[in-house]
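In this view, the complex is presented without one of its protein chains, the others remaining in place.
Order of writing sets the chain letters: A, B and C. Residues in each chain are counted from 1.
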Amino acid sequence: MKNIAVLTSGGDAPGMNAAIRAVVRKGNKEGFNVYGISHGFLGLIRGDFKKLEVRDVGDIIHRGGTILYSARCEEFKEVDVQKEAVKNLEEHDIDTVIVIGGDGSFRGALALESHGIKTIGIPATIDNDIPFTEYTIGFDTSLNTILEAIDRIRDTATSHERTFIVEVMGRESGALALYSSLASGAEVSLVPEVAEDMPKVIEKVEESIKLGKKHSIVIVAEGAMSADECSKMITEALNIEVRTSVLGHIQRGGKPTARDRIYASRLGSTAIDLILEDKHHVALIVNKGKIEMKDFKKVLQGNKILDTSILKMIDELSI
Amino acid sequence: MKNIAVLTSGGDAPGMNAAIRAVVRKGNKEGFNVYGISHGFLGLIRGDFKKLEVRDVGDIIHRGGTILYSARCEEFKEVDVQKEAVKNLEEHDIDTVIVIGGDGSFRGALALESHGIKTIGIPATIDNDIPFTEYTIGFDTSLNTILEAIDRIRDTATSHERTFIVEVMGRESGALALYSSLASGAEVSLVPEVAEDMPKVIEKVEESIKLGKKHSIVIVAEGAMSADECSKMITEALNIEVRTSVLGHIQRGGKPTARDRIYASRLGSTAIDLILEDKHHVALIVNKGKIEMKDFKKVLQGNKILDTSILKMIDELSI
Amino acid sequence: MKNIAVLTSGGDAPGMNAAIRAVVRKGNKEGFNVYGISHGFLGLIRGDFKKLEVRDVGDIIHRGGTILYSARCEEFKEVDVQKEAVKNLEEHDIDTVIVIGGDGSFRGALALESHGIKTIGIPATIDNDIPFTEYTIGFDTSLNTILEAIDRIRDTATSHERTFIVEVMGRESGALALYSSLASGAEVSLVPEVAEDMPKVIEKVEESIKLGKKHSIVIVAEGAMSADECSKMITEALNIEVRTSVLGHIQRGGKPTARDRIYASRLGSTAIDLILEDKHHVALIVNKGKIEMKDFKKVLQGNKILDTSILKMIDELSI
Partner (left out) sequence: MKNIAVLTSGGDAPGMNAAIRAVVRKGNKEGFNVYGISHGFLGLIRGDFKKLEVRDVGDIIHRGGTILYSARCEEFKEVDVQKEAVKNLEEHDIDTVIVIGGDGSFRGALALESHGIKTIGIPATIDNDIPFTEYTIGFDTSLNTILEAIDRIRDTATSHERTFIVEVMGRESGALALYSSLASGAEVSLVPEVAEDMPKVIEKVEESIKLGKKHSIVIVAEGAMSADECSKMITEALNIEVRTSVLGHIQRGGKPTARDRIYASRLGSTAIDLILEDKHHVALIVNKGKIEMKDFKKVLQGNKILDTSILKMIDELSI
């Protein structure tokens, strides 16, 4: 019986548990012993290993967070530390690790490959900022959580006829801001990928007020601008009262949506298929609705492109 | 200024309002007068027309149902009746109608085309049973509603260690049953596209009980079998108490998910683009994540294929 | 260290876990060993006992169902069987049992008292049908679940301008039907406590249609009439199409609401206070917002009175 391992790393994302469940159960079915490593790469160093049986992953498909815990682990960049991890894996006779996480996690996987450990990546990050894949575990849930929050804010925005600036996650990626703007009917979306044109933003808000709209909503990705900063500029320009809301950590939690549970299950299951075919050094990606694999190096060198035509659509549909 | 019209027809689906909003606002921006026709083809016959302004579709993007109402209209199969509808359109100087609905609605659109009226179809049905398109408005919301219901049922199933049979919508299509099974971790999924193998179903439930699982969940599409029928067979075979739940109409309602609002907005907007290019006699479809168009005749003659590999995955992951 | 036990019995109700958590933690703090008995009275007979530590009840306050499982147990009516249970308790040196459940469960508690075991009851049932207490664990959650379902049904009812009959739980009690009707703005509520006046029901539905209301909703408690039966009568009388929905088991599950978590915590905590004061043979009740105790016999002989003035209010406000 071959031994393999699975870990979750980086920011937690809803659906990670569904992926772990798929890895463990499909792995088990195919005759593998599947070890769960706690706290991501930190657990790899510390030897935080536990063999997972099929019952250990029961009743988790619908739970947010990750039963394997996650952690940042800056020291894993050092070769000595990596060697410690490899030693731990060898002691458990594990030659393959499935890494569930974002690009930082994939960099860790590449480091393991350099020491002869086989790795497969499963894209999981609420930011949807991994190149080549149109899907990452957690994005759909996070998007729906944001919408729910904005639907609530809309009630109070309408009742007081106010302009609201809502700050959503996304340090380098505007995906959450962009699609939540389209889906909520927001007036403006500010994303880090596009230099903001504040005079135009202000003009749009002004126009909305003139048109007699009951409220205006501006959604900013944290990487583009803070809600406070944006609020200040609009207040100064238009002399109106503006409210801000920073959605924060609620965007990471909650039950995964259908889409996140389905893709996470499919990705976890496919990762085992790849091991059976002796494929490694790759991340799974979703390309035009199909699950494919892509060399880690290409993924890490790639450039995630935001569909900026959506910005135009947001503008046109919020008149 | 050119006049166009939009109607919703068939079963209502969450996201229809987002599509109507996009049609009206994008249409308006491109210089069209957009008429809303109430109650689908029935309103077309009755002359139930109303010009929609951009403000009329404010604050509806997040609402379930359809502000244009929907209705069945058997009499629209008769040519005389169709002529009445065409007369009403001509009186309002409308030469193009955007039809939001399922295949029955597209058949109505084709009838209009036979009288010289240009039509464009937007696929909207919770069943996701329209050929060539991987996406239909409402499916994602319905799927998530089913999951929420099953998550609740799971609480009580676990507390009483029971087997539950949950009946979901889908007369001819098992898409809702299939994907809700994968996403909820159900033990078995029965769909109309695949002849059921009751001995295997019973064996699976028996095995789950033996494995000490706290509950078993069997999801049946109404087109495959009724929950009662399935319950009877399992009860007789295993001599256990089984509970049933028919989810019914809750599956049609509720706020649309992010995905449904985004695609509905994009589809509505694209329909206007097609009119600008003088395209018609087509339904919009989503193919590999991209919005394309397909001749109505092909869509209506096509065959929707269910991805039955998912059935295998459901079985493998619910051990 | 004194040993006590806790069990959940009868239909599961959201909030039971919050009560168990409070019993275990407050009990622990006061120096008791708290045993959890699985599967209610069945587990009492079978000796299904487990000492619960404070960590065992971590992360359960927000979960539906009951971690102690529940079961029916007809045989507990027999004295011989009761003696078996008492023997098991004595073997664990347990002289007090906290029983979380409905009136059937309280009857079981009384049986234990007849054998010298001290018992305290915590009212938990989604039906809110226990005399003298205005509150039972689970009712508030169930009510909100029903409302969420009706809000969904309302979307489709409005879109098709239909009359809907919604059947909710309540074999002998109309509390869920009554308050969900008031809260959802339903036109009519049928409860087992009041003989139904079908001509008046039909008249009300007819009037709603005449008034041009987009939909009518009739809520029936299962104990009053089935949705099908009601539908048949309305259809025959008014010659209109009517839709039915039987909400079923979704009404038992889901995360408990704030109110259910708060009261469950307070009731569990207070049960320990009573043990410290050597009080027993009582159920906790909520009377005018205050937690009090009431002799089991009085509770079981009492009569739960439905506030029928609410029926008048439902009628007046749904014009």
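As a working rule, contacts are C-beta pairs under 8 Å (C-beta built on N, C-alpha and C of every residue); 3 or more make two chains touch, one makes a residue touch a chain.
Everything quoted here is computed from the prediction, not taken from an experiment.
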Which displayed chains the unshown chain touches: A, C
Given A:F41, A:F139 or A:F164, the one touching the chain that is not displayed: A:F164
Touching residue (missing chain; options A:F49, A:Y69 or A:Y263): A:Y69
Selected residue (touches chain absent from view) among C:M1, C:A195 or C:A258: C:A258
Residues of chain A (touch criterion as defined above) contacting the omitted chain: 8, 11-12, 14, 63-66, 69-71, 145, 149, 151-156, 158-161, 164, 243-250, 252-254
Absent-chain interface as seen on chain C, which is shown: 21-22, 25-26, 28-29, 54-55, 58-59, 61-62, 134, 140, 143-144, 146-147, 151, 154, 158, 179-180, 182-185, 211-214, 255, 257-259, 261-262, 265-266, 269, 288-290, 313, 316-319
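Here, only the chains that are shown with their structure count from here on.
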Of all other chains, the one whose Cα centre sits farthest from chain A: C
Rounded Å distance between chain B and chain C, as computed from the means of their C-alpha atoms: 35
Geometric centre distance via CA averages, chain B-chain A, whole Å: 28
Centroid spacing, where centroids are CA-atom means, of chain A and chain C in whole angstrom: 40
Shared-contact residues (touching 2 or more other chains) in chain A: none
